[in-house]
Structure formats: structure tokens, C-alpha cells
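Okay, handing you the structure first.
For this view, one protein chain was removed and the others were kept in their places.
Chain lettering (A and B) follows the sequence in which the chains are written, and residue indices restart at 1 in each chain.
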Amino acid sequence: MTDISSIDFTPLRGYREVQAIPRPSLSYWQDAWIRLKANKRALASLYIVMALAFFTLFGPTICTGIWCFDPALQDLDQVSKPPGTSRAALIVDDYQPWTGDRFVIDEGLRLGEPATTQAVRLQWNALPGANGHRVYRNIFPVGPELAYGIPLAEFFDNDTLFFEDRLDLRPGRYYYSVVPLGVRGELLQGYQMIEVEVLRVTTLREALERGLVEESADVKVGDQINLAWHPLGTDYLGRDMLARLMAGARVSLFIGVGAPFLFILFGVVFGSMAGFIGGRTDQLMMRFADFVVALPFLLFMILFKIAFGVGPGESGVFPMLVALVVLMWPATARLVRGQILQIREQGYISASQLLGAKTNYLILRHMIPNTLGVVLVTITFAIPNAIFIEAFLSFIGMGVAPPTPSWGSMSNEGIKTMLTTPHELIFPSLFISITVLALNLLGDGLRDALDAKMRNTE
Amino acid sequence: MQDASSTEAGTTMDTDSNFATSAGKQLGLYALYALFGLSVLIYVLSVAAGSSGGSVSGGAINIERNSITIVLTEEPPQLDSTRSTDAVSFIVLAHAMEGLIAYDDNDQLTPGVAERWEIRDDGATFWIREGAKWSDGQPVTAYDFEFAWRRVLDPATASEYSFILYPIKNAELVNRGDLPKEMIGVRALSDRVLEVEFERSTPYFDKLVAFNTYYPLREDFFESTNGRYGADADMLLSNGPYVVTEWIHGSSMLWKKNPYYWNDQKGFLDEIVTAYITHDVNAKLNLFKDGQIVETSLIAPMLPTAMEQRWQIDRFMDGSLFFLEFNHRENRITGNWNFRRALQLAQDPSELVYKVLKEASYLPAQSLFPVWIQGIKEAFRKEYPAPEHKIDVERAREHLELARQELGLEEFPPIILLSGDSPLSLLAGEYYQELYKQNLGLELRIDAQIFKQRLAKMTSGEFDIVMAGWGPDYFDALTFGDLFASWNLNNRGHYRSEEMDRLVSIGRSELDPEKRMDAFGDIQQLIHEDVVIIPMYERGISFVVDPRLKGFKRRSVGPDVDYSYAFIDTTED
Partner (left out) sequence: MWIYVLKRLLQGIVTVWFIATATFFAMHNVPGDPLLNDRAVSEAIRINLEAKYGLDQPIGTQYLIYLGNLVQGDFGISFTQENREVNDIIREHFPISAILGVLAVVFAAAGGILFGALTAIYRNRLPDYIIMLLVILGISVPSFVIAALSQLTLVTLNSAVGATILPVAGWGTILHMLVPALVLGLGTMAYLTRLMRSSMLEVVNSDFVRTAKAKGVPPARIFTKHQLRNAILPVITVLGPSIAAITTGGFVVELVFAIPGLGRYFVQAVQQLDYTVIMGTTVFYGAFLVFMVILVDLLYGFIDPRVKLEK
């Protein structure tokens, strides 16, 4: 038997504060915001987005002694240069065409003078049995399989015994060969090979023009200087990659992010209306969506370009935006409609209706936030899509006109040399990835924050 | 407090790892089902795919079958020699057909169907050889040529290359519909003799006759095809070294040795298989690397790979010239000579080729006439050296200032540079845009257009400068020389000059070779002095061939790619 005394029956004291609510009541949006801020990944992506914005808006204003923003300047001495490689150059005289005189008296294949990136001048004596010669250049020494390399020139008589090579000369080592030709121009045995080291050079005039040296500086032929610095290397025309990425950011982010936002917005509105209203309206709206999808894309893009009166060689960014929006909304619309069809059968919708909610309120407050998951996924994929479509269309004259770059067109250009100079492809793709990743994470965070089912779960 | 993003499922899923495991297992099970279903599907599809036609390839070189495998860049629209205009049709027809005269493996003219011929002031006669036969065993006769040429010039055929037959008497009038077909100056005197009358003296007629559009066509076979001649493999009759025995559209072709072909010095391979049709250079390179095709072209970024693989790289000039063509019409800024001269002086084609385009096989152009054109006895450019050109930016600026004053402009408006959509032309366009901005302070706008629209703009004159190219049709200087005559429809820039017209007329009909070549030399000079065009580069192609294949030819004139002299070298070390 337990001990029970009269103390156990003492009435409890009343607390007035029992009825108090421990913390303020949060509305749906306030709660969402708090949860978003707490999401570390979303925050990180927010910072990335801000960094991108800074890069785009303020990058082009940077002009210091060491690096100045200019996306169109072609540094033809440093074409397709990977970042971080040497840029030391020797000053030499201006280029003068070589007529092959001033022969160095000697035997065999030899250099007429030291080899530079301006020209490599070769001389040789007629090879035995030759009825002409062919000059080859290789980046590997010629072995027993007689793979001489790239043919540079053919001479079908023995009068010309010299050759000047100016093709895409890079500093480094080349192996030149001269092969004797027969009467019908066929290759004979008995080649000669020479190993050549090429020095990077530039002329005084070019150095002055490009601002690499001061006027007053006492620089003359034979001195070493440094060519322009390109932090991320150069592209196929010697243009600075970093500058082009900054300039391209404007176009790519404007179209790549702007167009998807717009057409997804339109698609969401269209799709939710169709899904909610249902019946004949729904059918009509969906058939219209099908109609738009089936139209030949390229054809109508060309039409848009003309309709907007974009002149030849002008940048038609706004028409491109409109065209993209007009032609790409149906997929989202269909997706959202599908979601709405599901959602509108849910219990809370009927409950809300019973409470007297109007259609607008239902759509905006209940349905659309619940389609956000699907919508955000679509945005993630629409962004790189839009960027690449813009690049693709530049070849019919839509989008940006040269020399204005865009990340998509830079990627496309980078494809050609993807195996030899991958940096031209890697950098624009990297920036696109970062943008997509950042917006993706931000979108994820938003979706989680706005998900009503996750309220009060702390 | 937990990270908000992991709270939702976190509470129910992470804490219940049991759930994750069993869900994972279930997923694994589904994956297995999916794999099984996939295999079944693939099997079903492959049966369907096999029946829809595919490529039959024995690898690049098949020694037992004495066959090789090649790739075509496009599907030929049709194989009717009287109407074909594209390079791929020319290649196929060059193997399947033969004209009166052909090219040998030294690029020299050699007897084809005609065993001898005679070219006179007023006409020509061709004697057809006895052994020439069609692939059904019937002999090739002079009537076959008469019929073919009449069909080319028949306005109803609407053949776009009919102009190449215009040296024949009445050809142009018939083609315009002003005269009936029978009035054309070509007649088969018998089965073995073909008689041609000229409109005016045409000393280079033998070179013309080797061209695709002059190939023969047999009337009874043509009638039997009911308007579908050249549309399929069985709608074509061959008289050349190979017969097209199979043609699966868009996919593959099979050429087999023509048993009735007369020349045993040609057609050594028994079979040529076209197993792939694609114009993607990377795909072709990969096919070559994989040993599936026997030959492919290389572009500059591929050369390091080629050198690394120790391949034998060869090259040839494909014969064409690329240039900046000005719009010489009245109301255009480019109609002003000083302006054009400024642009000419401010540039140097070697920088374009060596630093920008970087193709080892391209040659910076110096003249309207490419290096391979023949002169009187030797190369034309040796006998008539190209005009000197040196870049001179100061003088260019002076000429620009003169132009500005002559045109009465405050400053120059943007100049429209019309360009095609190929990567190389856009590259060149960007280069010129920056070059002229730096050197002359001009703003160039690049108008990139797809093919048909670029042509339309050229024809209607909606451009200032256009990046144009011209490929040769026959092996004579006139194929370039007459480009800027005022009557030439291809002169889309509308350059008009009496001097040019006079010189072209000489080039067309002068019989004395020296006088003729002198006229071309003068044309070369005139083009440079009057800045009719700015030559950019002469195009060439670097390529690799499987070392076991010998006798493979690539030509500047005539079929781009020629396997009729090719054979497999079985003596391998």
C-alpha cells in the first residue's frame, strides 16, 4: 500500500501564463524565409550568385597596369595560349620577306638564321636523285616508319632550295625534314632532318602598340620583354579568356537566366490555369501548347529575327529573348498542368474551397507553391539549354554578333580544339556549371523553405 | 538544431536506416528487372534495325575481297550527270562514268571513250573507240553523247551547269528556249564519229569535255527509267570503271568493278564500299583511327594527333580560291576605288593564313589565278608572276581619307561583311573585323547567313563585302579568268569594266596560246590594280591514307577523290 497523505491532494497553483504562446506566430512566408537562411548550402549558393553578379557588372571596369579588360583585342602572337605558360619574348626587327639569298655556305639541311616565331628559314642542297623537294615539319623526330609530319611546301624543280616557314609557329622544338621528289612528284628515299628550337619573339613596333613597353624605356632589339599577361589564357584568335568570360557573362546570364525565368513563369501561369479550370478550356489551351511545340524551331527563329528588324551584323539580344520565351514555354506548361491535375484532388483544396477561398487564392497560395519542386528542376535544365541555343543560333545571325562573346559560343568554339588546348572549352563550361549549380542549390533551398509540410520541423 | 534541409526526410528516413536499406534493395530488384526488359527490347529493336538497312563494311581494307571502305560527306541528291551540281555527285559519277577525254594519274588529259580527237577553229571531231561499253554490255556510241548534251541544253531539264556547254554552236540559244534541240551544233555522224561545231573558237575545248556534264547518256535506257534516271542504283547505267550496284539512301553505297570497262589500266579494286555518310570531321577521323575507312581529311587541330600516330600526312590543293568580293554597284561605298585600295593596303593574307586559320595546306593568295593553273608551257604564275603586294598601313590611311572626301562623308558608316555560316568563314570575318578596326578605324559588321540566304543577298546586292570562293570547273585559266566579265552571272558584285570584257573575250576565243595567256596576265594585273577583289587564300586539304592503299589520287580539277587508279599493296614489310 502506498503512502498517501493529505499533501498529495493539495490543489495546484494556477499559472496565468499557460495560455501564453511561447513564440510569435509565423506566417507562411516568414517561416519560409527563416528556414531558407538556415540552409547552409542555399546560403553558399546565394554568395556564388552575388559573386557572379559582381563578376559580370564590375569585371569590365577593371583596368590596371597589369591587366585591362578588352574582349576583342587579338594578340596574334599568343593564340590559344594555355594559362600560366611562359610569355617571355625577345625583341627583333620587323618582318622582311625572305628571298632565300644570303645562303649560309654549308652542306645538308640547315637553318638560314636562328629560328623564331616570326619565321623559320631553311636551306638545303639538292638531294641525290631529286627532281624537286618537299618540306615537312613534325613535333616528333622522324623514325623508321618515315612519318615525316605535316607537309608544308613542294618544289618541283631543283631551283628553289630554301623555304621560309611561318605557319602557326610556337616556341618549342620542331623537326623539319626535306624529302626528295621524283619526276612525277612522288616521294623518294633519302630524307634529311634537322632539329630546330624556336624562340618566341616580337617586334619593337608591336611592343609599343600593345603597351608592353613605355615609349621612354630604353628597349631595343635583343632585349627580353614579357608579352601581355592573360590570367586564363587566350582563345583561338589570341583574345583574353577572362575578359571574354566577363563580357560573355552579360549575354549568357541575361538570356540564360532571363529567358528561362520568363518562359517558365508564363508556362506556370498557363499550365495552372489549364489544369485548374479543366474541361474545354484546358483542352484548347493544351492543343495550343502542342501547336507551338511542333513548329520548326529554326524556321521561326529566322522569322523572328526579321520581324524584329535586326539589321545585318547587329546584336539581337532582346528579339532572341522574346523568341526563346515564345517558343519554349509549352513544356513547362504541360508539366505544371500535370501537377495541378494531381493537386486539385487533394483534401486541403476542397477544405480551402469550403472555407470560401477564391480561385486566385487557391492557385497562388496552395497550388503553385506545391508545383515548385518540378518547376525548379525545369529551371535548372533550361538555363544551360538556353545558353547553348543562343550559341547555336548565332550562326544564323541571331543572338549576339561578333565580336561580342557569350559562354555558349565560347564553348562551341572550344570544342574544335578540345584535345589540343582544352582550356578554351573548360573555362566557359566551368562558368556555366557554376551558374547552374548555384541556382540549383538556391532553388533547392527555396523549395525546401516553401514546402509547407516542413513547417515547424526544427 | 538540425540543418533545415535534412529535417524533412531526415526525421523519417535517416533515423530509420532500415527503410533506406529495404528501399535500396527494392530499387536493386527493379534495376534487375529493368536490365532484363532492356535486353529484350534491344534484341527486338536490333532485329528491326537490321531489316531497315545498314552498312556492310569489311573494315578499311579487305584483302580477300579486294575491297576498300570509304566515307562520303553527303548523300548525293541524284546521279544524273546532266543535272548534278555538287561535289559528292561528281565524285560518284567520276567512278561510274567516263567522258570522251579523261584525266590520267598524272593529271594529264588522256583518251577516254574517244580514242583520238581533233580540235579546229570552228569545231571538233571525236572518234569513239571500239571497246567502250556500257555496264549492260552494249557499246558506247556517239549518239549517246549527242543525246546527253541535247538533254543538258534542253530548257525543260533546267540543268544548272548547262553554261559549260555554251561554246557549242547555238547552245545558249537552245538553252534559252529560242531554238529547238536539233539545232545544237553536235551531231553523231555514225556510231563512232561525233562532230561538234563551235559558237566561236574554243581552243580549250578538250579540257571542257572531261567535265561531268559532258558524260554520255543512252537514250533507250533513259526512257526506260520513266523520269527516275539517276534516282537509284538500278536507275543508272555506267560506262566507267565502277558500277553502283547498291544504294541505300542516306546510309551506304556499293560500287563494283565494271566487267565491261575497256581500260585495264584503271579499276584495280573489285569493290568500293561507302559504308558511312557524314560530314563531321571528327567522326571521320575516329573511323580512320579505328581502321574502318581508308582515307580522311585533317583539319588543323587534328594534326598533332596525326603526328603522334605516326601517320603519313599528304596534302593537295583543292583548286579553289577564296577572296573578299566587293560590291561595285553605284550606290555603294565599296564602289569607290580609293576605299578599296585602302582596304587592300591594310591587310596581308599571310597573317590570315599563318596566324589565324592555321591550316597547313592553305596558301596565302596573291592573284585571281591559283598556283596550279597552267600557262603557255609552264605554270602560269611562273610565266606571269603575281603583282607585288606589301602591307602599308600609312598609305592605306591616306587612301581612306581620299575616299572619305570623294564620297563626301563625315565619317564612314558601318560596313557590312557578308559571310557564310562555316566556322572558318566566321573566323576570317572576326579577324578582318578587328584588323580593319585597328588599322583603319572602320567598323565592320559581320552578317552571318546560311547558304541560300547568303546567295540571295549576293544576287540582290545587299552587302558591301562578301567572303566568296570559287572552285574550278576545268583545267584552264579561263575558269577563273572570266569570273568578272560583265556578262557572267556569277559576277554578283556587278563589276563592270570594258577593259576586263575585252581581255576576257580574248581569253575565250584567241587561238594563239601566247596572246591568250598574255590576256590572262593582264587580267591578273587589272584585278590587282582596280582592286576588284582581295584574294585571301588558295584552299588545300591535308589528308591521311591507309598506307596499304596505293595509287589513290586527289585532284585540283576533276573529281576531288579518285580511286580508279588505286590498288591494295599486299607487299607489306
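Throughout what follows, contacts are C-beta pairs under 8 Å (C-beta built on N, C-alpha and C of every residue); 3 or more make two chains touch, one makes a residue touch a chain.
Given the structure is predicted, the values throughout are model-derived calculations rather than measurements.
Of A:138, A:202, A:315 or A:411, it is A:411 that touches the chain left out of the display. Across the entire complex, the residue among B:289, B:329, B:395 or B:548 in touch with the chain not shown is B:289.
Against the chain not shown here, chain B presents residues 5-6, 8-10, 12-13, 16, 18-20, 22-27, 30-31, 34, 38, 41-43, 45-46, 48-50, 52-57, 71, 75, 77-78, 80, 83, 85, 155-163, 175-177, 228, 230-231, 248-251, 275-280, 282-283, 286-287, 289-290, 292, 421, 450-453, 455-456, 459, 489-490, 492. Think of the hidden chain as still there; on chain A it touches residues 278-279, 283, 286-287, 290-291, 293-296, 298-300, 302-303, 306, 331, 334-335, 338-339, 341-342, 345, 370, 373-374, 376-377, 380-381, 384-385, 388, 391, 408, 411-412, 415, 418, 425, 429-430, 432-433, 436-437, 440, 447, 451, 453-454.
Please note the rule applied: only the chains that are shown with their structure count from here on.
Here chain A touches chain B in the complex through residues 35, 38-42, 72-74, 76, 79, 97, 138-140, 143, 145-152, 166-168, 184, 236-237, 311-314, 394-397, 401-403, 413, 416-417, 419-420, 444-445, 448-449, 451, 453-454, 457-458, going by the rule given at the top. The residues of chain B lying in touch with chain A in their complex are 1-5, 7-8, 11, 106, 299-301, 303-308, 310-315, 350-351, 353-356, 358, 360-361, 390, 414, 416-418, 421, 423, 426-427, 429-431, 433-434, 437, 444-450, 462-463, 542.
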